[in-house]
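With one protein chain removed, the remaining protein chains of the complex are shown where they sit.
Up next is chain A:
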Amino acid sequence: MCHPAWRQALIAEQRLLDFARLRRVRDRIDREYARPLDVEALARDAGMPPGQLARRFLDAYGQSPYAFVTERRIEHAMALLRHGDHGPAELGRAVGCPSTAVFVARFTESAGMPPAEYRRRAAAEASGLPWWPLPPRRRSAPSRIGEAPASTAGLA
């Protein structure tokens, strides 16, 4: 028979171990942002089914793995544009978005303006600003009931 306090401690411990596993998944996505996102491979390495990984990731970080990698790609694209001129196709390829149309759409969604406009403004404001933060993310609070992640397929 398991003592309730002991059981609770085990659950808390397991929660932290699960979080640490998700952290490694997230860091790997971050490290490999320019490669195609392979949730199956990530899930295999994390030792859980892909659906469960996507659900837990969303639960822990408030965004799906797809949304996370998209955000990282757009951030990298913004950084590139702040320090040089790049065409949308080149930019998309550099950050791991093979489809220029999808890349420009996602960029415009995140930045509130297309890449060329972002570049124009960044160049105009380049007087001493080391970086521009992303605008506040439009997203709802993390799901607590494990609903399916919003579809952001297309980028990965």
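Operating definition for what follows: contacts are C-beta pairs under 8 Å (C-beta built on N, C-alpha and C of every residue); 3 or more make two chains touch, one makes a residue touch a chain; residues count from 1.
Convention: contacts and distances are computed from a predicted model.
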Protein name (UniProt record) of the chain left out of view, among "Circularly permuted ATP-grasp type 2 domain-containing protein", "GerA spore germination protein", "Carbohydrate ABC transporter permease" or "VOC family protein": "VOC family protein"
Contact with the hidden chain (one of A:Arg26, A:Arg73 or A:Arg119): A:Arg26
Positions on chain A contacted by the hidden chain, ascending: 12, 15-17, 19-20, 22-24, 26-27, 30-31, 60-61, 79-80, 82-84, 130-131
